[in-house]
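The complex appears here minus one protein chain, its other protein chains still in place.
We call the chains A, B and C, going by the order they appear; numbering starts again at 1 in every chain.
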Amino acid sequence: MISFGMTDEQKAAQDAMRSFSQNVLRPKARSCDEAAKLPEDFLGKAWELGLTMAQIPEKYSGMGSDRSPVTNAIILEELGYGDVPLAVAALAPSLFANAIVDQGTEEQKKTYLPAFCGEKFETGSLALLEPGPLFDLGKLKTTAETSGKEFILKGRKSFVTLGDRASHFLVIAKQGNSRDAFIVPKDAKGLSISGPQKNLGLNAVPFAALELGNVRVPTSARLGGDAGCDVQKIINNSRVALSALMVGLARGVIDYCVPYAKEREAFDEAIAKKQAIAFMLADMHIEVESMRWLTWKAASALEQGRDATKEAHQAFVYAAEKCMWIADNGIQVLGGHGFIREHPVEMWFRNARTVSVLEGAAAV
Amino acid sequence: MISFGMTDEQKAAQDAMRSFSQNVLRPKARSCDEAAKLPEDFLGKAWELGLTMAQIPEKYSGMGSDRSPVTNAIILEELGYGDVPLAVAALAPSLFANAIVDQGTEEQKKTYLPAFCGEKFETGSLALLEPGPLFDLGKLKTTAETSGKEFILKGRKSFVTLGDRASHFLVIAKQGNSRDAFIVPKDAKGLSISGPQKNLGLNAVPFAALELGNVRVPTSARLGGDAGCDVQKIINNSRVALSALMVGLARGVIDYCVPYAKEREAFDEAIAKKQAIAFMLADMHIEVESMRWLTWKAASALEQGRDATKEAHQAFVYAAEKCMWIADNGIQVLGGHGFIREHPVEMWFRNARTVSVLEGAAAV
Amino acid sequence: MPIDFTLSERDKGLLENIRASALIARKYARYYDEHEESELAPEQLPEAAGFKRPFDEKAHPYNPKTDSGMAVMGMLQTMAQMWGDYAVRLKRQKGGLGNAALQAAGTPDQQKKWGGLTLAMAITEPGCGSDPSRVQTSATLDPKTNEWILNGEKIFVTTGVRAEGVVAWATVDKAAGRAGIKSFLVLKGTPGFTVAKKEKKLGIRGDDTAAYVFDNCRIPRENLLGGKEEVEKEGSGGFKGVMKTFNMTRPGVGAIGLGVAEAALDFTREQLEEAHVDLSYGGSLASQTAIAKKFQDLETLWEASRLTVLRAAWLAEKGKPNNMEASVAKAHAGAAVRRICQGCIEILGTMGVSREHLLEKWLRDCRITDIYEGTGQIQRLIIARTLLDYTREDLK
Partner (left out) sequence: MPIDFTLSERDKGLLENIRASALIARKYARYYDEHEESELAPEQLPEAAGFKRPFDEKAHPYNPKTDSGMAVMGMLQTMAQMWGDYAVRLKRQKGGLGNAALQAAGTPDQQKKWGGLTLAMAITEPGCGSDPSRVQTSATLDPKTNEWILNGEKIFVTTGVRAEGVVAWATVDKAAGRAGIKSFLVLKGTPGFTVAKKEKKLGIRGDDTAAYVFDNCRIPRENLLGGKEEVEKEGSGGFKGVMKTFNMTRPGVGAIGLGVAEAALDFTREQLEEAHVDLSYGGSLASQTAIAKKFQDLETLWEASRLTVLRAAWLAEKGKPNNMEASVAKAHAGAAVRRICQGCIEILGTMGVSREHLLEKWLRDCRITDIYEGTGQIQRLIIARTLLDYTREDLK
């Protein structure tokens, strides 16, 4: 049945994240952007929310809540509303852990998951994107070749979230005509990690670049073991998560622009009373709603275990376009003030353009 | 040097066409659309303008003015302002004749051009487009094969302007990896002409469909003779001409909407005083200007004998998109009245959507 | 119920049933398009029997725990019907927009009395388009005869020719502005009430659109919908009640347009698949053709729009306020269907404008979506006022 109704649990999670966003993320956002680094205590504080361990089954020391992409979407919208880069950093562990929960072998779960259930922050990181123009999810340049009981990985990866402190990487590589994911420890021979990369936005996130020069991993390092895994599912999960972050970012722009436009005057009245501005705000609202429902629909398909490729693609592409459009017009509503770093809109504009090119690679 | 200055001759041509548009085209436009045919005396009346013979050299009985794509663009904007379908019909002879002037052999010129310089209406017609989806100028399905001293033409063509009364067709076909143009008389064996096709817009124009079932023509029927011709040049000419018609159409929409919006009231004032409407009109104007200069630039490249492929492509694609956008918003300015056939805007909307898919195939 | 976007077996069965009859309706789409003057009822068509496809309610009873709600299903059913053909569906429909108004504003007695008729809704006048508060048609009470005397002109009355009666807006007190506007039920055949014209239109030609004249038209005093004769002094409470009708019709109008746009997308997809264009999702921009990217963008736009419509309906069926969401749905769908049908034609080229196919007709039929029941501009005004917490006076 078609239903847009949140459960009470989801509403509670939404409230909790809303207050975390307001109290922790928003106050730190600008200073982290300017300093281009995470606040000292931030990852620990975010860890206390228990987002990663919540969805890890009890038998691997987790809290055993249902793994719910829809609840994630609701949570991520709120975190994205607070600050996308800090949200991306806080969620990096989940990105790695959830892939193992969803598609790992029993042994992989036993080996890697308990580390995410302790009191101390712990992270692995997804290595999907590759440097250079025209990155194509269907034509990865990183390759995996079998050699006896090992795989040999070659290639380069970029935009690896928290690459500086991840214990393991989940490296997506092409193996013949198919794609697979490989768990690579940070100290693997032949792996060099560099960074942080400097970018237009998401400045607080330390993104690393990986160079895999004939990195050898045992066959057991392949996610899902001999059966391998469904890489598209990892991508779909990421795309939906990124979409949810973008919904939050876009909603934040509107909430900032509305009071500004009501206060700011031109030609003897509030600029919000000009149809050009009022209609821009209305269009922003229309699109945020659309973005959210597309995201929920894709999340629901994931949750129900169906192939969510189409839904995740639609949600991501639509959200990417509209989030950018909204942030760009947010600057326009503020006029000259939109261009000044005293207001957060220019930062959201940079974050929007950056997060929307990640293709499904930087979040849960 | 960069110059936007019209010559006195061009201004005079513009004035003449403006009055022809106002006095002949506009009054007939709606009735021709509803009846889906040309007015009895129309082609004869248009013939008197001498548009076709003007640019045919004197030695072939023409008036020997310079063949000027820029002047054509100026003329076509005015005719398109009047009525695109009637303009397309009136200009069909030029489409055929100009290709021969530009690229025909001496013998072809002698054979075909004098017929266009008489007192009676005479036409040939370009057969470029093909039925079916995904028509691709680069992958024509109509083929020409050599067989002794003949070419054998096979395939189907659609949207052949005035196909019911053309004496000859200029059939564009693929020959191996290249494209060529062939002059085919209407009574060629194996050629069947059907129509008129019924369409969304341009209703007054009798468009025919051709079926070429092993039509044999002598090798001398190839435009340009043994050397062949530059088909892209014919397409470029057409694209620029269509662009100019669309500039005129779009300008007509604005000129209709402006007084309407000033007169029509809502919420106690003229709707033109609402920024939503006023800005829509401003954007229409911005785009008409842009369309015109792109068209002029492409026409100027043609006139100077340079390869105008890029310029013609840009002019056509931009004009097609913006013309459609303007006509569509013209309806929106009129609201419910825009949907009613008492106003011309819905007709312009249909004409815009139709003319903009012709890819460069229905005008001079 | 948790968040869910799937249909139950019963939901699917209902929609498939409608689609089957919609496909029959589609066979007559061109006929009605080319015979704008025709008032031939679809029931007289050769395959009319196919329109009646009873759904086995007993075998598939409604289960509120698994099946979609009434309002949501109403939207999906509308889409399914319009996917067949706009005109044939409307021609077959008992009831018009006026029935929704009767339902929303009529007394129980009035609903009982006139509910079985097909009622049109007459709001717009030659001098007022998007601004219903400018209504000039007057209703004057004649206390001697206990009759209202109506005078004025109405245009753009949907199904105005075929309707058996009309709910017309008229003012009982011009000085009172919006508060003076009331709804009156006028039956066809009432002296002084004439159908002045049947409009010739760009699209939806099978569905009639009329212009009315009321010339000293006398109707019984009890034909005032809701029965409240007094004009409220402050605010526009009564007017707001009247406007409330739109909270379901606006998403409904969106659904109508989206049903037509879905037909356009389906036709285009078939053609592209036949031409072996790869339309699969999941990859990157770098590996797509321009055609596939364009098509997927249109398909995504359609889905986004559809979800805003379902959201507005879902709120209504949960008894939650949906005034803003109804406008979001209408505004989104109105703009989306314009782009979708135009885009499909761009993709298919000359095939798209040929009258050998219905795509060109769908473009024309769709275009009304962003105009009637409040233009896209009006919807944006409503949305912006809510966002900004502005009154009608603050932003207009």
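What we mean here is this: a residue touches a chain if its C-beta (ideal position, glycine included) is under 8 Å from a C-beta of that chain, and two chains touch if they have at least 3 such contacts.
What you see is a predicted model; the values in this text were computed from it and never measured.
The missing chain, though absent from the display, is touched by one residue of B:Ala54, B:Leu126 or B:Leu281; that residue is B:Leu281.
Within the complete assembly, C:Ile291 is the residue of C:Leu7, C:Ala163, C:Met248 or C:Ile291 that touches the hidden chain.
Seen across the whole complex, the unshown chain contacts subunit B at 1-7, 10, 70, 134-139, 232, 235-236, 254, 258, 261-262, 272-273, 275, 278-279, 281-283, 285-286, 289-291, 293-294, 296-297, 299-301, 304, 309-310, 313-314, 317-318, 359.
Counting the whole complex, the residues of subunit A in touch with the unshown chain are 129, 131-135, 158-159, 197-201, 264-268, 271, 274, 276-277, 324, 328, 331-332, 335-342, 346, 349-350, 353-354, 356-359.
Residue-level contact of subunit C with the missing chain is found at 284-286, 288-294, 346-347, 349.
Note that only the chains that are shown with their structure count from here on.
Using mean Cα coordinates as chain centres, the one most removed from subunit A is B. Subunit A and subunit B, compared by their mean Cα positions, are separated by 51 Å. Spacing of subunit B relative to subunit C, judged by their CA centroids, is 38 angstrom. Along subunit B, residues 274, 276 each make contact with two or more other chains.
Residues of subunit C in contact with two or more other chains: 377, 380.
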